[in-house]
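Note that one protein chain is taken out, while the other chains of the complex remain in position.
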Amino acid sequence: MTTTPLKVQNISKRYQAQHGTVHALRDLSFEIHAGRSMSIVGESGCGKTTAAYCIAGLQPVDGGTVYFAGENFSGASRGQQKRLRRDFGIVFQNPLSALNPRMRIWQNVAEPLRVHESAMNSSTQQLQAEFMLERVGLGRQHFRAFPSELSGGQLQRVVLARALILNPKLVILDEPTSALDVSIQAQVLNLLQELRDTLGLSYLFITHNLALVEVLTDEVMVMYAGRVVEAGPAEVVFANPRHPYTHELIQSIPDPTPGKWKMLRSIDVNPVQQFADSGCAFRLRCVNARPACSEVMPPLGNQAHAVACLHPLL
Amino acid sequence: MPSSTTSHLVPWLARYIAWSRRNIFAAACATGFGLIVLMALLAPFLGLADPTQIDFSSKLLRPSSTHWFGTDGLGRDIFSGVVYGARVSLLVAIGVVTIAASIGIPIGLVAGYAGGWIDTTLMRISDVFLAFPPLLLPITLAALLGPGLLNAMCAVAISWFPWYARIVRSTVLTVRSDLYVQSARAIGTNPSSIALRHVLPNSLSPVVVQASLDFGFAILTTASLSFIGMGAVPPTVEWGLMVASSRSVFLEYWWTAMFPGLAIFLTVFFANVVVDGVRDSLDPKLGRQP
Partner (left out) sequence: MSSGLFINNLTLEFAHGEGRAAAVNRCDLTIRPKEIVGLVGESGSGKSLTALACLGLTPPNCRVSGSVRVDGDQIIGTSEAKLAALRGRKIAMIFQNPMTALNPYFTIGSQMDGVIRQHFSLNRSEARSEAVAALQQAGLTESALSRYPHQMSGGQLQRAMIAMAIACKPDVLIADEPTTALDVTVQARILSLLRTLADQGMGILLITHDLGVVAQVADRAAVMYSGSIVESGDLKQVFSAAAHPYTVGLMQSSPVMGMGRRKLLAIPGVVPDFRNRLAGCAFRDRCTQAQEVCSAGATPRTSVAAGHEVHCHFPIGQALGAQLT
């Protein structure tokens, strides 16, 4: 049996808030195979960031299991978890706050070595860190600088170098370019593409920007109210969205390409933002909603292009 | 960590100097403070009279060319006493602040990082010390510990550590959720390593400000303790003690209280102005007009 870089089985996460329990994640399951990449897309509150944090072990799950390279990660002890943490790296949204401001750039990158390779001496660690920094395209003059001296794009490269220094097979990317300018974003995305191809990496890519999905990943999951509502190969899902929410998302994206400007439809001015408690969470916003939608929670299914809807489009 | 301190120190010094050039009053105070420090450092080499030398034949002499600040009731040269007293006062200030910070910082770090019942317990213990009026606790502790400058310093430090604990704790609470701490957790760094390597160094800047503010107050409080007999004892040369010993005679012989009192006042005043400058020059937003 071959093991995959990441397997997530029915993970759930709940919070206690003022007005009751918030189900941030409900029964999320998916698998990323070696060399393949997956995106999770959705808007704020859909649970994608919670999913990233739970998978990375930064928050405990309330149910379900996370497996890295076939081994149980979420249920493991801290010591066992530490060993498994070598198998993945993580890149966050805000590069400046993801680095210790009082440590130099190379020291930040060498942290994983210090934690996992305690036998390695300090100068070897520095050499490896500098090698990785060159690999991500950072000039030598920046190695001894402090994070406050570098720009956003440069900092994100540093965070990437730190994520890759232990040669993991999986990198979790939580909105890695949202805080960057458009022209810098393109540079960082190109770098991510190149590293994925040369190092054979798998990405778990969390984003709200659907246009980036196909740049970095093969498959996509669309999340709404803590559940996956549609999943499948990115090209297929975007060309033929079957869930009304996916359709609405795609329609809302402004496209600057001449010829693709959409005339603004007269949109419902007062949209319902909250999630429904029973049945399908999307039914309060859905133009296709029928009585059955309030009784049954539609399951996702296992098809290649799966959709959690009782009356999918097409 | 040392490397980051020095590399932050040099540009800061340049900014401080640039700031001083624009603000003459503050620059003058900084110079005054610098002179006091210099005076304290060089005291033994200045060829001054022994400040503890008792000489009844020259008691209560007015300020003159032989005794610049006059002499006190026991014939001791007051100028020399003020200069040597500076050593004691500055050492006391550094000592008190160091001891208070050394107790407060670890408590604040552990309370803020661990949270839960550890946090509650530590903070409630600190609250006990905070509940006392400012001078009452040091006086009580000094009375318990007995006379002596070291005991006075400890008494003051023990009553001040909660401030440091609180400051560090509240910064730690913020830093704890910063992304680089989450990254360290994601990498697998163990919690004590995270606390010491990542959280602590980034929680210290407010402590620096508090410490520099406390510098002047430490001098004042210890002098006050000495004044009421709870602090320094002879033959230690200390400004508060000098004012105390002049109590019975200063109405007629004004110089016996005036000069040590002025020394206390000026040192604390200069120290506070210098601290304001430290804070202002650390703030990049106070840019100047083009």
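General observations
Per-chain numbering from 1; labels A and B assigned in written order.
Here is the rule we go by: contacts are C-beta pairs under 8 Å (C-beta built on N, C-alpha and C of every residue); 3 or more make two chains touch, one makes a residue touch a chain.
Keep in mind it's a predicted model, so treat the numbers as computed, not measured.
Interface note for the absent chain: among A:210, A:223, A:281 or A:307, the touching residue is A:210. Of the listed positions A:20, A:79, A:258 or A:291, the one in contact with the omitted chain in the full complex is A:258. The chain not shown here is touched by just one of A:43, A:62, A:87 or A:117, and that residue is A:43.
The hidden chain makes contact, of the residues A:80, A:167, A:190 or A:240, with A:190.
Think of the hidden chain as still there; on chain A it touches residues 43-44, 151-154, 181-187, 189-190, 193, 208-212, 214-215, 235, 238, 248-262, 264-271, 273.
Convention: only the chains that are shown with their structure count from here on.
For this pair, chain A with chain B, the centres built from the Cα atoms lie 50 Å apart. Contacts from chain A toward chain B in the complex involve residues 56-58, 78, 81-83, 85-86, 90, 92, 94, 97-104, 108, 111-112, 115-116, 146, 159, 162.
Residues 1, 3-4, 7, 178-180, 182-190, 193, 197-198, 201-202 of chain B touch chain A in their complex.
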